[in-house]
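Every protein chain of the complex appears in place save one, which is left out.
On to chain A.
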Amino acid sequence: MLESVSWVEKNFNEAPDAIFIFRDDQLLVSNYAARTLQADYALSTAYITKLMNSVVQQQSSRTDDCFNCAALDQAKPAIPFTLPVKDGHPLSFFLVYSELDAAKKVYSLTLKSNDLLQRVDQLAQQRKLVQYVNRAHEEERKRLSQDLHDSIAQGVYSSIMGVRHLESTMAQADPTAFAHQTKLIESQLYATLQEIKGMALDIRPSVLDSFGLPAALKALAKRLEENTGIEIIVVAHDIAELKLSEDVQTVLYRIAQEAMTNAIKHAEANEINLILVAHEHEISLEIIDDGTGFNVKEHVSFNGHSLGLLNMNERVKSLHGTFQIKSEKGSGTTVTASFPIA
């Protein structure tokens, strides 16, 4: 029994949240975190007592706007609370108040650091995002390696076999067979060449570097149209004079790619509209599809599929842009990204 009391005490002392226990207006016990907080910010016990007291009174006076409120009675009050600190940033907390002994007026106050909670959330989110990006990298490598092995190596190999066969037709001195064989090898090499070009385009569109974003978007749309049979309409004005940074152009291109891929893969779209417009001090890209749509709220949180969207959002934010997805079941999806321009 004694031992377990010491454990409880140890736990209390080492808790990351600052915990104070009061009777009436007197501070009875506080844990290590609470004492450090007091010491770090030179807060006198009397000051804290006063502050807490007023907060508690604010909470217990039910006269403000809610009478006989069942929800308020049941909820353990967790009050967002900012501790004003002299010569420094105010500290944001969540203040949890619980009555330990109503008769003796003993109550405890726990200060949960708001920053800490948010930080934990952010960290978890970041970790998932890093995981997702890594996995996407790995997937891409896998696909490239497969493509190299399956199509290009295969094409070169069959050309080699063709040349060998050519030698034997030479030996037989058969001109028709020879002509036929050269034609065959030529067609194989052409096909391989096309595949190499296609792969290069998939990895990084050289059009983007040499002819700019509108041309790259048109080329991307044409390629997707050819691969899927879905109609893609591109409206892209000439934006050469805006001198967009390479980063912004790349992000806009990738967003167009991701949004269109999503529309084709998941939304069964029949038609996609892609609009790139420059306004005064802003450039915006809209991708509108007529597919099945989805409930955006359900997909904003982590569920494995929406990380692509989240990743797009992060990329846009890092360049000071805004990113928005509007969608409803049965009425298509609109993805919008815009960036401020000088």
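Everything below uses one rule, namely that a residue touches a chain if its C-beta (ideal position, glycine included) is under 8 Å from a C-beta of that chain, and two chains touch if they have at least 3 such contacts; residues count from 1.
One rule holds in what follows: contacts and distances are computed from a predicted model.
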Given the choices "GAF domain-containing protein", "2-oxoacid:ferredoxin oxidoreductase subunit beta", "Carbon-phosphorus lyase complex subunit PhnI" or "Xanthine dehydrogenase family protein molybdopterin-binding subunit", state the protein name listed in UniProt for the chain not shown.
"GAF domain-containing protein"
Among A:D17, A:E195, A:E258 or A:E314, which residue is in contact with the omitted chain in the full complex?
A:E195
Option touching the unshown chain, where A:S6, A:S210 or A:N227 are the choices
A:N227
Pick out the residues on chain A that sit against the missing chain.
150-151, 154-155, 180, 183-184, 187, 190-191, 194-195, 198, 225-231, 264-265, 270
